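Here the complex is missing one protein chain, while the rest keep their positions.
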Amino acid sequence: MSRLYRTLIKQSFEETLAYRGTTILTIIFGVLFYVIAILTGSVYFSFAKDIFGWDFMDYLNLVTTANVMTYLYEFLFVQSQEALTGQILEGTLDYSLIRPVNTYWFHALYRVDFPSLIPLIITVGIEWMIIVRIRLSFSQILLYILIVMLGTLFIFCLNQIAVTATFWIDGLSALAGLPEYLMDASTRPARIYPKIIQVLFLWILPSLTVTNIPVILRYRMPFGAVIWLAVVDVCLLIASKFEWKRGLEHYVSAN
Amino acid sequence: MTNSEKILQVKRISFSYMTYEKSSGFLGSLHDFVHRRKRLIHAIRDVSFSINPGEIVGLLGPNGAGKTTLIKIMTGILPVSEGKVEAFYGINPFEKSPDYLKRIGVMFGQKSQLIWDLPPIDTLTMLREIYQIPKPVFEKRLSFFTEQLAVSKQLHIPVRKLSLGQRIKFELICAIIHYPEILFLDEPTIGIDVSSQANIYRFLREINKERKMTIILTSHNTKDIVALVQRVIIVAAGEKIFDGTPNTLISEHASQQVIEVTTDTPIVPLPINLIELGDCHYQFRSHDATQLPIALAHVLSLKRRDGDLDEILVGLFSKLEGKK
Partner (left out) sequence: MKYLDSFRNAFYSTIAYRGNFLLRLVTIFLQIMVAVFMWQTVFRFSGKGDIAGISRVQMTYYLIIVNLLSLIFSTSLIFKFSQLVRSGNLTILILRPVKLLIQALFAYVGLSFPYLIIYGFVLVVSSESSSRSFTEILMTLGLFAIIYITFFLLITAMSLVSFWLIQVWPMRPVINALFMLLGGQAFPLQVLPSSFHWLEYTPFALAGNQLALLSLGKVSSVQMLLIFLSSISWSLVFLVLIKGLWHKGIHAYEGVGS
């Protein structure tokens, strides 16, 4: 399986080289998006220096971490999921059904998106500066890395669930964008939301947990939330695999 | 031959599925917005046959007869609604066990597994990893295949720049690179030129002979069949209507000889059993002769010949259409 993945990565790289124009634009757009998020934050904090005990540095940390996770997700999975959506809609999955490999992971890892690597490196660099500035300890940094990994897995699962839904609901392109909207809405301090929304997105579908606990880390170690996030990730992964299995069954019967 | 020697057995299978109907117009769209109508389609009804190792079998039938559905059932893509499919003495294809999938090869003429923006070698390398073919073995096979199919030079050219014929040849190589025991070909030569077709047929015959590879192919092109197969199975409207050698098929239906007639005035109106070949030049089947709607004095010439496979099939299919 690892040799197959190496082959797929090599192919992704060849495709990236084949379309240099696209690659460069993707990088520019990616960075631009991050800058815009920071600008928006600086507008908020130009009117209020302190929002629920957070200063602009905390907000910067929030936005940067959310972007690190998003770009890591995009680097690892976004191209595969784009390709998968296309294949489901065009009904060209037949060959996947006769391959003696795990189709779920084959399609999830089919391509890596090299252009996303650049904004990923940039945001990781900025995040490193933030971490130095707010003086996180070694154990805090370790926990931070764990949260980023769990958060990326969380974003992957949400998107995978949305993409797989295309099996049943054709032309539901808005659904594919839903995880993006959710993560975008979650790139805010959790406490701006009413209690009910906080409970919902901190604990039930913990998108606010994903973005907020890396910031909270500065003030206390949020072990409970991290464990809960891991549990939710596992549940989402199982749900998404189940959905995939049912989706394939649906695909063949609908063709 | 006993049952245990059959490489693939299809026992009384049926397959049906649900479909949604779409309404037209504004009110229709609004109606679909609220409620959709379902319909049950019976694609395959009670079909049985079995395949011997090393056989080349052609699945024939008009469009929508259920050929592709049958292929999909045999490869394990589709489940059966009723009945049973058994391959390699006891494997149910639909379980999609890696053991089964490694032993079959599939090519869908209307779908591509080649990576569009990369050269064919990349897709093949990926398949090498998927089927875990040792590198030297892979390279030896690949150079043999590309040489046989005259596409060695195209191995490193992006797929999107290849001609349709070259693409189809690479699709075929993708399907057999792991030397499957059963090769399924769905419309393998659709839309490609005659010389490429001949090249592919020769190649298929050769690997069938050398490797004892069982080949099952569907086509609505009878030339595919005549060139290759030892046996044809004809399906129409989801049912099997013939199973035997091409020669049996011709001799069984040879009573339908064809008569060509040339007249000095056009036949107006043209009855449905008469086919116009040119100006005042018609053909009809021998048993329709009594109804020739023109006086004998107008007949310039009459010629009788045996029908070929194409005509027999057209006759068979149109008869079935009439029944429906």
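Residue numbering begins at 1 within each chain, and the chains themselves are lettered A and B in the order written.
FYI, a contact is a pair of C-beta atoms (placed from the backbone, for glycine too) under 8 Å apart; a residue touches a chain by one contact, two chains touch by 3 or more.
Just so we're clear, the structure is a prediction, and the values are computed from it rather than from any experiment.
Annotation: of A:185, A:221 or A:237, A:185 touches the absent chain (contact as defined above). Shown as candidates are B:12, B:160 or B:202; the residue that touches the absent chain is B:160. Within the complete assembly, residues 19, 21-22, 25-26, 29-30, 32-33, 36, 39-40, 43-44, 47-48, 50-52, 82, 169-175, 177-178, 180-182, 184-185, 188-189, 192-194 of subunit A touch the chain that is not shown.
Basically, only the chains that are shown with their structure count from here on.
Contact residues of subunit A toward subunit B in the complex are 3-4, 7-8, 11, 14-15, 18-19, 92, 94-95, 97-101, 249, 252-255. Listing the residues of subunit B that touch subunit A in their complex gives 17-18, 72, 75-79, 96, 98-99, 101-102, 104, 106, 108, 111-113, 115, 117-118, 122, 125-126, 129-131, 158.
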